[in-house]
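Okay, structure first, notes after.
The complex appears here minus one protein chain, its other protein chains still in place.
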Amino acid sequence: MAEPWFGFPIKPVDASTTASSVDHLYYFLTALTLFFTFFIFMTIFYFMVKYRRRGPGEKPKGTPTPLALEITWTVIPSILCAFVFTWSSSLYFRNSRPPNASMEVFVVGKQWMWHLQHPEGPREINELHVPVGVPVKLTMTSEDVIHDFSIPVFRIKHDVIPGRYASIWFQATKTGTYHFFCAQYCGAEHSGMIGWVYVMTPTDYANWLSGGGKNESMAQAGERLFTQLGCITCHVSDGTGRGPVLQGLFGHPVKLRSGETRVVDETYVRQAIVNPNSMPLPNYTPIMPTFQGQINEEQVLQLIAYVKSLGTEEKGKGK
Amino acid sequence: MAEMSASAAHAAEHERGLRHHFEDMEQQHEAGNLGMWVFLVTEIMFFGGLFAAYAIYRSLYLPGFEAGSRLLDVKLGATNTAVLIGSSLTMALAVHAAQTGKRKALVLFLILTMLLGAVFLGIKYDEYATKWHHGLVPGLKWAPDEEIPGNAPLGSVEMFFCFYFFMTGLHALHMIIGFGIMAVMAAWAWRGKFSPGYYAPIEVSGLYWHFVDIVWIFLFPLLYLIGGRY
Amino acid sequence: MSTAVLEAPAESRVHYLNSNYGIKSWLLTTDHKRIALLYLGSITFMFFIGGAAAVLIRLHLIEPTGALVQPATYNKLFTIHGVVMIFFFLIPSIPAVLGNFLVPMMVGARDLAFPRINLLSWYLYVIGAGLTLYAILTGGVDTGWTFYTPYSSTYAHTQVIATALGVFIAGFSSILTGLNFIVTIHKMRAPGLTWFRMPLFLWAMYATSIIQILGTPVLAITIVLLAAERLLHVGIFDPAIGGDPILFQHLFWFYSHPAVYIMILPGMGVISEIVACFSRKRVFGYSMVAYSSMAIAVLSFLVWGHHMFVTGQSVYAGLIFSVLSFMVAIPSAIKVFNWTATLYKGSISYEAPMLYALGFIGLFTMGGLTGLFLASLATDVHLTGTYFIVAHFHYIMVGGAVMAYLGGIHFWWPKITGRMYPDGWARFAALIIFVGFNLTFFPQFVLGYLGMPRRYAVYPAEFQVLNVMSSAGASILGIGYLIPLIYMIWSIRYGPVAGPNPWGAKGLEWETPSPPPTENFEETPVVTEEAYAYAESESAHG
Partner (left out) sequence: MSGHVVPVKIYVAIFLTLLALTGLTTGVAFVDLGAYNTVVALVIAVIKMLLVVLFFMHLRYVSNLTKVVVLAGFFWLAILMTFTLSDYFSRHWVDQPTGWGPSISAPPQP
């Protein structure tokens, strides 16, 4: 997965829209490093030869410290740093704002494997199939310790933390098969948490999706759970139940009893399922039992997918 | 070139209590005092880590923290605050007695300080025992048999009690260490080790004791009072 | 060197080494110089334990499938390497050995302010190291030196508590050393030694002590909380009751980022001394170098979040930490430029300490500049958690701190022991270490850019070439470290007598015999001039 340079691996393949922009910054920083390293080495070397001691009792003359010089070599690095900071931060901001209509994949890390699930249903272990040219959002959480989902050829990574959701996105630009890694130490088989990303043409991807036979989609699985766990008895769609109506809820702001306003996103729904009493709502008695320990992270994700499928408001519509 | 000063003949006058590497008592006293203050700064940071964590979790899990706070006995907390302030007074008076060379008063005030410290720890023990009885000790005996005020989430209440025991436990540990130091000081004072010219150990121990008092001055409102008791 | 003249008196004179004998005279000593030697012995021991782990790591990584051990064992190896090298070698190295020996002498005092506390801090170090070794021998520990929760608190099945306790106790050793230095520098300076006449080594030790005092307690409480959580199976980092693993990282890095400056700042102080002495010049921009040490001490506490850019820390906090991380690069850059300028119009000679110092400047420059990749958000996302981090960190710590430590040991060795080591061998070793070091760690930059994650016991075959190069370099580096060990020990017995000032250096420590008498100076010195008055007509303002 490296692009060889005279047969020598020196640069990873860039296979996402993010990769090349990160690489440009990387090249600039490398040039900066090389320039200053050479500059310092050469200056030292020159002084070493020119001002070598010529006799045992030699006493050099003192040199004054010109303030202008001190200011110069304080200001120049500062300007360079400010420049790199601005460049890098705008890039980072841009890269953390994905384009609309991303496709979504859910990732659960556990010691020591990756479970991935597509909303349409297909599940994968240590493999991720995605189409080229489509923005893909990964929503990730962990069953146990901190992991980190890292795809070097896309130049992205993010920690995967138990108890909350993290998300990253990418848009692949080259078909091929690439490694992804766990990049946060997670125990004995940490180095075994490696998998493959298959970047496919959209047609191939469509074939792959439909090739798995009759798959239950995540939302359907979530709906089944919703009934099984009895959620349906309180969260009634006509508003007569003891719990809030979930239809059209996702993506909307809600006001909590504490006065705080939160947008119903993945993290919110997860918290509402595993620890409902931590965020009581004004017009409801907090009677919902906690589901912590009764369902695993993948099932939580399925429930979230179901809540999402009950209708969302398109937040990005106006843009 | 540095010259050797002819005047420094430190070997000549060895005042009582002066260690050989200091020039004079003034320097030794200032060094000891500064050293203790620097040590107290490390103590600020030591407790500071806990206080920072407390601030974060309190902001995240307010209902649980308020409920946990209301499960504490504010009367005992306030009594303990008064007891500890009293021990700070006796400690300050002990330093005063040392400065003015009153040996018996010094011993008396040190023993009073220890006594008040013991009362504090006794009350603390009683509080811990009650919490144990009600199953409010995370990790060791967590099965609350009291009604949780405001129906707050149990996990957050448990988190509050983690902080309660870590914070008060570390504070109590400091009290116990202080108790030991006071015992040594009282013994030394009894033997007449101190004089108006040499009382640095008393002063420095006093600084430590007052610091422990200050930690409690903050723990009391943070744990007992700001729980929406109205 | 005109050592022959001084040979006779040095042998018959009473000094700190021969003033009394026996185990007790060492284990109960309160003499800062003897305590420095106790530290030197114990730290060297720990260095070779950590080094042995490093050798096994590099051997193991020659094969993509792992040449030597099971992954679980490999995880213990890199944890041992990290814990031992950081908490038991790098942090105490220069402060506890050279600082202990030199701070009282440089301020012109007979001892540190609190000699018994100084001895206590050595015992704490030994107890902490002992506990950690016990943990290693009874099953090891596999959390990485960072002890991240919830792995360390809940999932690891190894000796986490014993190791944590060892680090906790060693932390107090570090605190007490810092406390001693702060009080000594404030209260015990000789008459005439104003702040801006102090050698830059003292400024560096002062700045280091500030970090030790203010940072270490936060690590201590964090470790206590971690151990308690492990014991009680519940605690404030436990996700089951809403605990946030990222909070652990905040508290951990609040200490552990400034801690890298505990490791490098003293090294910078050593380099200032050496460069000035061997170029016969006052350090260029003396006051800028002194101020930059203090600036680093403060700024180092404001940048810890750059270890957490990909953890899910808020984007805004990330931005703030990023800009502050760039800012902390500036004082380091100022130092490098000033050291280089010190050589200008000097009278430069190339004994071994100077070679180490020049090596330091070069490697530290590279290490510092590669830090920019990690302060910058967009590139950090790709590089963090990979071998790029490993390479950058080792450039600063091994290329920087260890080079400075070795340079300092070589520079003050004649003062400490009264003997000279063979300079030819020393120069040879410096060269070997420089070459071996670059061969070991430069390939790791490339490995990191290619995406190889750190802490991998086995790795995809595409990374093998660079790993083999790195391992080859490590074998050279390992030999490089053994050479000084041999000739230094040899020199204690057989080295030529050094005399009080073999380098013709300035500074109070060179105005007393080698080895110094127990009380350092016959009479309290009075300082009448600025530091580094080497040159003929020093223009006194700078």
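By letter and in written order, the chains are A, B and C; residue numbering begins at 1 in each of them.
As a convention for this text, contacts are C-beta pairs under 8 Å (C-beta built on N, C-alpha and C of every residue); 3 or more make two chains touch, one makes a residue touch a chain.
On a predicted model such as this, the values are computed, not experimentally measured, just so you know.
A.B. asks: Out of A:11, A:52, A:123 or A:137, point to the residue that touches the absent chain in the complete complex.
C.D. replies: Counting the whole complex, the residue in contact with the absent chain is A:137.
A.B. asks: Tell me which of C:108, C:285, C:305 or C:385 is the one touching the absent chain.
C.D. replies: Reading the full complex, the residue touching the unseen chain is C:305.
A.B. asks: Residues of chain C in contact with the chain that isn't shown?
C.D. replies: Residues of chain C in contact with the hidden chain: 186, 210, 214, 218, 246-247, 250-251, 254, 301-302, 304-305, 312-317, 320-321.
A.B. asks: Residue-wise, where is chain B in contact with the chain that is not depicted?
C.D. replies: Looking at chain B, the ones touching the missing chain are residues 25-26, 29-30, 33-34, 37-38, 40-41, 44-45, 48-49, 51-52, 55-56, 59-60, 74, 78, 81-82, 85-86, 88-89, 91-93, 96, 99-100, 196-199, 203, 206-207, 210-211, 213-214, 217-218, 220-222, 224-230.
The rule is simple: only the chains that are shown with their structure count from here on.
A.B. asks: Just say which it is for the chain contacts: an open line, a closed ring, a star, complete, or other.
C.D. replies: Graph shape here is complete: every pair of chains touches.
A.B. asks: Averaging only over C-alpha atoms, locate the centres of chain B and chain C and give their separation in whole Å.
C.D. replies: Once rounded, the distance between the two centres reads 34 Å.
A.B. asks: Where the CA atoms of chain A average out and where those of chain B average out, how many Å apart are those spots?
C.D. replies: Roughly 45 Å, centre to centre.
A.B. asks: When the C-alpha atoms of chain A and chain C are each averaged to a single point, how far apart are the two points in Å?
C.D. replies: 35
A.B. asks: Mark out which residues of chain A touch at least two other chains, giving numbers and ranges.
C.D. replies: In chain A, 275, 278 touch at least two other chains.
A.B. asks: If a residue has to touch 2 or more other chains to count, which residues of chain C qualify?
C.D. replies: If we look for residues of chain C contacting two or more partner chains, we find 240, 242, 244.
A.B. asks: Flag every residue of chain B that touches chain A in the complex, lowest number first.
C.D. replies: Residue list for chain B touching chain A: 61-64, 151-153, 155-156.
A.B. asks: Quick one: which bits of chain A touch chain B in the complex? Just the residue numbers, please.
C.D. replies: 258, 275, 277-278, 280, 286
A.B. asks: What residues on chain C touch chain B, complex-wise?
C.D. replies: Those in contact with chain B are residues 108-115, 117, 175, 179-180, 182-184, 186-188, 190-192, 213-218, 220-222, 224-225, 228, 231-236, 240-244, 247, 251, 254, 508, 511, 519, 521-529.
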